[in-house]
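Only a single protein chain was left out; the remaining protein chains are all shown in position.
On to chain A.
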Amino acid sequence: MAESPAKPGNRAGDPGPARLEVADVTKSFGAVAAVQGVSFPLFPGEAHALVGENGAGKSTIVKMLAGVHRPDTGTLRVDGADVEFAGPADAKAAGIAVIYQEPTLFPDLSVAENIAMGNQPLSKLRQIDRRTMHDNAEKLFRRLGVPLDPTRPARGLSIADQQLVEIAKALSAEARVLIMDEPTAALSGVEVERLFSVVRSLRDEGAAIMFISHRFEEITALCQRVTIMRDGRHVATELVAELSIDDMIRKMVGRDLSALFPKQEVEPGEVLLEVEGLSREGVFRDITFNVRAGEIVALAGLVGAGRSEVMQAVFGVDPYDSGTVRFAGRKLKAGSPRAAMAAGLALVPEDRRQQGLVMDLSIERNVTLPRARKLARLGLLFGGTERRSAQTWTEKLQTKLGRLSDAVGTLSGGNQQKVVLAKWLATGPRLLIVDEPTRGIDVGTKAEVHRLLSSLAKDGMGVVMVSSELPEVLGMADRVVVLREGKIAAELTRAEATEESVMYAAMGQKVSA
């Protein structure tokens, strides 16, 4: 770390000039503005928290600072001078080290090599000086107080140890800015403490730290300053000491609710899905809830809380260790999507590209894929049957498309989502599980998807909606089940569910009256 004149005692007061400044930065991907006009400074000797809901634009900021993305407008300044990063190498050269949520080590190389990569000590003829390289790594580990063997391969390291190696990497590069994107998400309490003591000592030595976390207790324990983002915009940058957790949450969620998602009132019918005590080692524990016909139940919570995993286990894509899933009174066979489909469940997965659609196949083929067997005559699919069925459903969903024979990949995100929905609705399910149904699609299509879900519920279908978008959850759901770190944190009725109550439950804070 650079020997800069840090004044640890001075943190709350005038912090001096910023080491790194984000100035009015904007970044769009296609038509979606991920970050709009965000500014904040990172001061030496200070840890700065960046908070916001999922999709608020935090990761985009990280990637710009890492040199992966370039801002469309606005500038980044290091020590007061404008910088432009053509790639990650430039950011590294400017003294910025990034620790990603998923560590990015080279599994086949030794820990020492991972630390020294690109910066290896050289001896005669510019050969790598292995002895010095290993000694350096050992010195770093001693300084960090972790007993890691520099000669072992990075493969097989625990996430916590991988993160420590990443920190050692930052130290060896003499990084002066350390950016950590949710480093604690996968760590246990002890590991978090160890990480924090390391980060604290770096901070006190004068490094500027940017820390992203969803856990408020960590932010208050580590950070002096906090920047809050919402929907890609900058909301506030304040001293942590001057802000209560309540204030932070309010600033995070306080958007105007102009876009309402009304669900029609429906008298709930019989119980369709009963999940009882469902557990999977290390993923989720003791999940119990039910869904009635005509009801929309939202599964809310932060990314990584285990929402999708629960529903995939219910549908039989993933296994579970204990608990039962009943559908319409009958026990559902575990680990068999085929049985789930036969019983009348349908799952629209989160990741359209990976799980929901075969991008290169035609629209009609995609729509009829799960029913190919049923539509086939003597084991052969005839274009006519396929086309008629696809026609019916795409029309019902008002999908905008050229020809049914076009590849699905050519459609816009919203229309792709409609094709996925069509595909599953055509199987005639009684319970529809949708995972992030409106992620990455425009507002207009979003409303259509909401209207569709609402009318399906009205016709007596049960709907389970996994969603990270609070307005969607609040607008659509009859009941909200909030998950936090694999457990049910709260089950709220429509009346009880507000932005605050859901966020409090998701973050593990008590509801203040």
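As a working rule, contacts are C-beta pairs under 8 Å (C-beta built on N, C-alpha and C of every residue); 3 or more make two chains touch, one makes a residue touch a chain; residues count from 1.
Convention: contacts and distances are computed from a predicted model.
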Omitted chain, identified by the protein name its UniProt record gives, among "Autoinducer 2 import system permease protein LsrC", "Cytochrome bc1 complex cytochrome b subunit", "Multicomponent Na+:H+ antiporter subunit A" or "Probable glycine dehydrogenase (decarboxylating) subunit 1": "Autoinducer 2 import system permease protein LsrC"
Residue, one of A:37, A:88, A:304 or A:460, that touches the chain absent here: A:88
Selected from A:95, A:150 or A:475 as touching the chain missing from the view: A:150
From A:23, A:83 or A:109, residue that would touch the chain that is not displayed: A:109
Given A:23, A:68, A:83 or A:339, the one touching the chain that is not displayed: A:68
Interface residues of chain A (partner: the chain not displayed): 66-68, 87-93, 98, 100, 104-109, 113, 117-118, 120, 122, 126-128, 130-131, 134-135, 138, 141-142, 147-153, 155-158, 161
